[in-house]
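The complex appears here minus one protein chain, its other protein chains still in place.
Let's look at chain A:
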Amino acid sequence: MSTSTRTLLFRVLPLVALGLLLGLFYIGLDRDPRNLPSTLIDVPLPDFALEPIPDRGNALTRDALLGEVSLLNVFGSWCVSCRAEHEELVRLRSEEGIAIHGVDWNEKDPRDGADWLRRNGDPYVLAGQDPDSRLAIDLGVTGAPETYLIDPCGVVRYKHSGPLTKEVWDDILAPAVKTLKDAPCTARVPAQEDVP
C-alpha cells in the first residue's frame, strides 16, 4: 500500500464509520423499543380463569374462548390509550361481529373497571379481572392496551401492542380473521413439544 492511498484511507475511514453510525441511528428512529416480539405467537393460550368484573356475568376462562375467532383485549380504567381505542372496539363488536373479550388489568378497585365500561360503552362478550397480573405475566404483557388474536382452537395468532385503530383492524386483523375463519385450525396447532 503506497503512502498516498494509506493517507486517503485514514481520511475516508472515519467518514465511513460516521455514515454507518448515522444509518444505524436512522433505522433506530422508526423502531419502538416498547414493541417486544411476543413469544406466544402460534402457541396455545395458557390455561386461565378470571373472576368476572362485578355485575358482569360469566368468568373469563380459556375454554370459554374456544370454538370461534376472537380478540383478547388487555385494558384498564387507568389507561389513557385504552380510552383512545375504546370506540373502535365498540364499533368492531356492533359492525364487524367479532367476539372481543376483556382482561381488566391491574385495577386498584374491582369496581373501577365496571364503572369505566358503564361510562364508555361495553364491547366485551366476557370480561375478567386480573388484579395481580397473573394472566398478564403469562401472556407477556408489557403495557395496556394489548390485543391478542385467538383462533378457534385457542392458539394465539397475532399480538398488537398499543391502541387498536381502524387502520390496524383493516390492514392486519380483518384479513387474518378471514383466513382463520376459512381454514380448520386443528391442523395448525403446534406439536406439544413446541409448547413451552
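Simple rule for what comes next: contacts are C-beta pairs under 8 Å (C-beta built on N, C-alpha and C of every residue); 3 or more make two chains touch, one makes a residue touch a chain; residues count from 1.
As a working rule, contacts and distances are computed from a predicted model.
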{"item": "Options \"ABC transporter permease\", \"ATP synthase subunit a\", \"aminomethyltransferase\" or \"Cytochrome c-type biogenesis protein\": UniProt name of the undisplayed chain", "value": "\"Cytochrome c-type biogenesis protein\""}
{"item": "Residue among A:Asn58, A:Thr142 or A:Thr179 touching the omitted chain", "value": "A:Thr142"}
{"item": "Residue among A:Glu96, A:Asp109, A:Asp132 or A:Asp171 touching the omitted chain", "value": "A:Asp132"}
{"item": "Per the touch definition above, residue among A:Thr39, A:Asn58, A:Thr165 or A:Thr179 touching the missing chain", "value": "A:Thr39"}
{"item": "Interface with the undisplayed chain - residues on chain A", "value": "3, 33-34, 36-37, 39-40, 106, 132-134, 136-143, 196"}
